[in-house]
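Only one protein chain is missing; all other protein chains are in place.
Lettered A, B and C in written order, each chain numbered from 1.
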Amino acid sequence: MAEYSALSLLANALKGNKDWKPAWRKPDPKASYDVVIIGGGGHGLATAYYLAKDHGITNVAVLEKGWLGSGNVGRNTTAVRSNYLLPANTRFYEHSMKLWENLSHELNYNVMFSQRGCLNLAHTPAQFDDYARRGNAMRHLGVDAELMTPVEIKRLIPALDISNDARFPVVGGLMQRRAGTARHDAVAWGYARGADRRGVDIIENCEVTGFLRDGDRVTGVTTSRGDIRAKKVAVAVAGSTGRVMQLAGIETMPIESHVLQAFVTESLKPFIDTVVTFGMGHFYMSQSDKGGLVYGGDIDGYNSYAQRGNLPIVDEVMSEMLALFPGLARVRMLRSWGGVCDMSMDGSPIITMGPLPGMYLNCGWCYGGFKATPASGWCFAWTIAKDQPHDFNAPFTLDRFHRGLVIDDKGQGANPRLH
Amino acid sequence: MSPRRTDTGGHVDRLKTIRFTFDGVAYTGHGGDTLASALLANGVTLFGRSFKYHRPRGLLSAGVEEPNALVTVLKGEVREPNIPATMVEIHDGLIAVSQNRFPSLTWDIHAVNQLGGKLLSAGFYYKTFMGPVVGPLKGTRFWMFCEHFIRRAAGLGSAGSAKDPARYERMNAFCDVLVVGSGPAGLMAAKTAADQGARVILADLEPRFGGSANWSGETIDDASAADWVRRTVAQLEARDNVRLLPRTTVWGYYDNNTLAALERVSDHKAQPAKGEPRHRYWAIRAGSVVLATGAFERPLVFPGNDRPGVMLAHAAERYANEFGVLPGQRVVVFTNNDSAYRSALALKQAGAAIVAIVDVRPQPSAEMSALAGEAEAELLSGHAVVATEGGKALSGLKVQRFDMVAGALSGDARSVHADCLLMSGGWSPTIHLASQAGAKAEWNEALQAFLPPKRTQKWVGAGAFNGHFMTLEAILDGRNAGLTAVGATVAPMAYPHIESLPCDPRPAPVFEIKAKGKSFVDFQHDVTAEDVRLAHREGFVSVEHLKRYTTLGMATDQGKSSNVPGLAIMAEALGKPIPEVGTTRFRPPFAPVSIGSLAAERFGDLKPERLTPMHDWHVDNGATMYSAGLWYRPMIYGLSGETVEQAYVREAKATRENAGIVDVSTLGKIAVQGPDAAAFLDRVYTNMFSTLAVGKARYGLMLREDGFAFDDGTTWRLGDQDFLMTTTTANAGKVMQHLEYFLDVIWPELKAHVTSVTDEWAGAAIGGPKARQILAACVTGTDVDNATLPFMGIVHGEISGVPVMICRLSFSGEMAFEVYSGAGHGTHVWEALVEAGRPFGLVTYGLEALGTMRIEKGHVTGAEIDGRTTARDLHLDWMLSKKKPFIGSAMMDREGLVASERLELVGLIALDNRPLNGGAHIVEEVDEANPHGSIGHITACCYSPALGKHIALALVKGGKARHGTRAHVSDPLRNRFGPVEIVSNHFYDPEGTRMHG
Amino acid sequence: MLITCPYCGPRDVIEFTYQGDGNRERPDPASQNFEAWNAYVYDRLNPAGDHNEIWQHSGGCRVHLRVVRNTLTHEISNVAFVRGDHSSAARRKAEDKP
Partner (left out) sequence: MAERQSPLEPEFHVGSHGNFEHGVEILLTETRPGSIVQLAAWPGEEKTLMAAIRAVTGLALPDGAGGGSSDGVKSVFGFAPGKFTVTDEAEGLASAFAKVVAPAMGTVTDLSHGRTAIRIAGPKAEWVLSKFFAIDFALPAFPVGAGRSTTHHDVFAQIQRTGTDQFDIYVFRSFARSFWKALCHASEEVGYEVQ
């Protein structure tokens, strides 16, 4: 398969672009694999890629019930950051950040990771101190973070209202310069192409309908395209975790599925050069390379698998947007969509062996899943290959809730709606 | 008269002249014109530039689906980018400018992109710009360097940062029937439902009701269709159960028949009336909905189909019949279906020459041949347009023989001189709202279109929405829909008499003419048929991949005219029928919606301000107000020239020396009443309340179900069955919901009621060695001595003639009292206390001094009860009753909650006498260059006037075990490092002698 | 989305607070069955389909409602007061309707 480069682009253009080959094959499923990964989203594809690349395990199938990348990797607001409060999260997301920083080269696919920075605005001195606590926590783990004054913030984001008569004036902010955005679909496609090139079978339109079992042990899956046996079955279906685990007879999980809406405006000339978040509500925004402002806020706040939300969140998000950027009142929202998030009981993910023998589980991403994609795949591949977690994902067990070892970055307790 | 304006015809008011500018050039138009029709009338052909190649573009359409003619409307410094000229009603003083061009629309430097056409194919950016693996541009740097320029080339109009002075509003509406679309079907449905007595809302995105009836040239019951519309609208206007909403786009179909609509109230006026909003956002809860949203005409895909002067056939018909504007003098029509023949005839009647009708079908019907004859047009059946010519306006085109079964061209290309090419590729019903409502569209082979999905909510379709394109069908549909929507039986009706031209709605299944040159599918995003085929070659074949890889259908028009042709081309490449490629689900909004309208009344007023009864007094007396959640509270009462620190140190010091008074009205207050109130409190607090005597208060702690600390406060027993609970300001609402949940869901057998009385009471806390003397000086009706009012005692009395309730409790560590009065008397009592305190040196103090004194005392607040700490972490384990279960008691001893490495509350004293910072971390060994090894962090800090030191509260691993040891603050963010001593959190008067007096 | 409060009638979802899975059973307060406590606090049924859940009409009468709502379509098939004793008020409301 051809390497992608400016040169290959030129060569192909001269031939009328007739010679480009599919980015990944469309194989039929084999009867058995060493590893079957359920879920052809970012995390599943990344897992397959790192299994093949780092662990030499290439007899792998990724099963996707719809089209590749149809889950949250294709419907998020593309922010990438590692600005967490609690060390378990910061370490994990920083590992992800390091993988992001070389991802386009690694995959020979431009995922357009743009390290344009992520700024959390603070609106009271108390909140500023909270951000300082977080920023210092990051710095003590070797992660970049800095505080910014309103004047510095205004210089960075001229359209932001930092006036004192704002309802919630900006008193400062926490900036992670290495944070940024990436082209979400490209991440799925790049990992798919990379895994495919290493022999992984990516099988779309293949819905898992049940698990093959030998006693407790999971030995494969039944699918809409036939039974597939596997030595190891890995589940990476965030958003649908409840549904898939129920197929395995596991009725309850420390997870609720919630719908998260996101929005994009019509295309604009460069308006904002960073990712920015509002501190007195829940709002975040960046601008895509195409020019649309990409933004969102809170989850709708009720269980849903519907990939669509309702108006209260739409109104709330837009109101907060204009509180920060009053110049955008006449700009228009072009499109909205919904993604289904696995909201866990402490706001942190699960990457673990089990809960059944032969099964491996990756879920509970709340709405932090996109930025986690590389590290999630990396850690999950490690866990599957070595049958033990890496240090990075060791805290993200399934039994941590019952044991009280929660990783609660927001301090909201067992209330998924609030994480 | 403008060069292309017809002398008669259309619904514009030729007597009314309106002046406006476009790109700085002054033009005139008439009442009823859109910017598009007015400019077209002035002979303007070039309206915009495309996204990627910056190709010159004219009008494709006359409506909301316009992808090309996007403009920015300027109101002073306020910019409104990306508005289709077809949707802008002109008014005097309108200023519009073109976009995405430099230096001008006519001479755009970025048009050079066209030269790189093949290089800039779909998804090219995924394959390049990665840069070197080593060196200064490794990692993401090269990409970010390129991105800088890419971003500047991309984008359409510019947003501004000036605040929009316009007003936006929301309107909540309820109706039995919402009718969307006011063409013959919608009008008929609205009239029928209204006649049945239903509450009806009729919305149309155009300023003029009537839809196609305004330009079809048909007659209904012997009146012109437009007159029929006028008559029907007048009937509806006269009814008080009907609300008519012109200029209103219903853009979202949400759950349970909740629909969102945008009314453009005053955009068409030079100035809105006083108090009049610019946009009104209608949130409509409808019993049922009639979807009479019509259909969009599709373009044909052929080389040069994007040249200015090439437009949709019905759009030209609209310009001629509705606006009295001729889009061209020498017109060619290119079609795969019958409907364009009517357009041809309409233009002919308006004065244009129809040079030819090019029909891909080998043998159009006899009726069509007759129509062509009537239009005096040469009928080129079995032909196709294969090229267009001209620069910023069409000058001609090439036609070739075409076999639509084989899709093959043959024979020589023939040149035709024309200044306008009308194309029609069939019609796609506007099913967006139905699709949003929840289901998948269904392909109809005969109509070559996606028809409405199965019904998932309460709607009824009518007219072209259903694929019923004839006016007679629309009217019958509309009537049936109106009846169905109100739940009435559908009875047959007398057919209206409609005079319309013959038209078979079935188009030939031809979407693309393959010939040399760029054939556009998505006009705005410059997605060509070749791009679609490239996506196919690279495996991006599912409709979502196609869309995402090529950006087809993702422009501001959201693929209204491009989706189906794009799908058809992919289907052909795949060798599959169209429905197997799929259709994307439509998502809100149907058409772009101003963000201002969505914020509506909260634009400029995000959150209400919550004010204490004494708010105005604080402001009048020099307080600097601090925003705490929704509340405003005094931070300091600064004297002139004082810094914040000087002020709070003075206030705290004076309080500890004499007395201070602070407004504590924001504390959450909940009345807990009923025979089981005490039992209930025993369950929600970790400590006992049933043992509390009437007339006494007790400090209480609540845990969450998971065993972590939740909130704290004092609760006062005012009567046997009557408690007044106080919560922290921040958690008042959460605690209230927590209590309600347990009473309603878990323990419904308990007879206890909870009511928020936060706002009922004004609270003033007065503390300090002289506090009691001050009270004694102003309180009547009760003594306040130690015997009458012991620590945690409550008395009732009066201050300045107003009843008050006084509880002796202390947050500051001084002898202190909380004085509660009815909120309406708050200022009166406050002033009386301040007055009484004057001889004793009483100061008013704010949050800063309050915080300082609580840090000195080591009391916890939200900074320490942060949702991650336990009672033990905060040394409040003495409050965990062992005599009874309480919320959280079963979960509080789990492994993770009692682990030895948990963070515990300690005090810190800066050993270098420099200020500490909130959020600084604590380390055993400082490493400024490479900070690491955090053992905790500062939660709150201040300069302590009582100790004369900089102190802090902190959560630190090991906690108590470290008392008396040294550590360091490590605050790389603010470059503050230095030694601290770890001490008990009780800095000041740990025995409590002062408050116990 | 509208939820028909048995007391207040149909109201927009913005007036309600979601209180989650209504299938959970709180153990007896004095119970030392930690498995049951853990299940109550942390484990959720999360079905794709009809979901028995609790909402508080926090922006209205503040009563808690047991709602059966389909998580795939958001369709609500039943709403009732969590505490049974308000059913009389609900009946009265039903009779009220013209």
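Quick notes
Here is the rule we go by: a contact is a pair of C-beta atoms (placed from the backbone, for glycine too) under 8 Å apart; a residue touches a chain by one contact, two chains touch by 3 or more.
Note that this is a predicted model, so its numbers are computed, not measured.
Shown chains touched by the hidden chain across the complete assembly: B, C. Contact with the chain that does not appear here is found for just one residue of B:519, B:827 or B:939, B:827.
Interface note for the absent chain: among B:76, B:135, B:391 or B:675, the touching residue is B:675.
Checked against the hidden chain, the listed residues B:79, B:170, B:314 or B:994 yield one contact partner: B:170.
One of B:195, B:276 or B:893 touches the chain omitted from the figure, and that residue is B:276.
Within the set B:610, B:902, B:949 or B:963, the residue that contacts the chain not displayed is B:610.
Residue positions on subunit C in contact with the hidden chain: 6-9, 11-12, 14-15, 58-63, 81, 83, 85-86, 88-90, 92-93, 95-96, 98, in rising order. One chain of the complex is left out; on subunit B, the residues touching it are 169-174, 199, 273-277, 283, 285, 601-602, 605, 607-613, 616, 630-631, 671, 673-675, 721, 751, 753, 755-762, 800-802, 822-828.
Criterion: only the chains that are shown with their structure count from here on.
Pairs A-B and A-C differ in how many C-beta pairs touch across them, and the larger number is found at A-B.
Subunit B and subunit C, compared by their mean Cα positions, are separated by 28 Å. Rounded to whole angstrom, the centroid-to-centroid distance between subunit A and subunit B, based on C-alpha atoms, equals 22 Å.
Per-chain CA centroids place subunit A at a distance of 31 Å from subunit C.
Residues of subunit B found to touch two or more other chains are 254-255, 258, 283, 438, 705-706, 891, 894. For subunit C, the set of residues that touch two or more other chains comprises 1, 12-13, 34, 38, 41-42, 73-74. Those residues of subunit B whose C-beta lies close enough to touch subunit A in the complex are 51, 78-82, 118-119, 121, 124-130, 133, 138-140, 143-144, 147, 150-152, 154-164, 166, 168, 170, 252, 254-255, 258, 260, 283, 436, 438, 530, 534, 537-540, 542, 544-545, 548-549, 551, 554-556, 558, 587-589, 592-596, 598-600, 602-607, 609, 626-628, 704-708, 863, 866-868, 891, 894-897, 899, 917-921, 923, 930-934, 937-938, 970-974.
The residues of subunit A lying in touch with subunit C in their complex are 240, 242-243, 246, 251-257, 301-306, 310-312, 345, 401-402, 414-417. Residues 254-258, 283, 285, 438, 456, 683, 705-706, 737, 740-741, 744-746, 748, 885-886, 889-891, 894 of subunit B are the ones that touch subunit C when the two sit in their complex.
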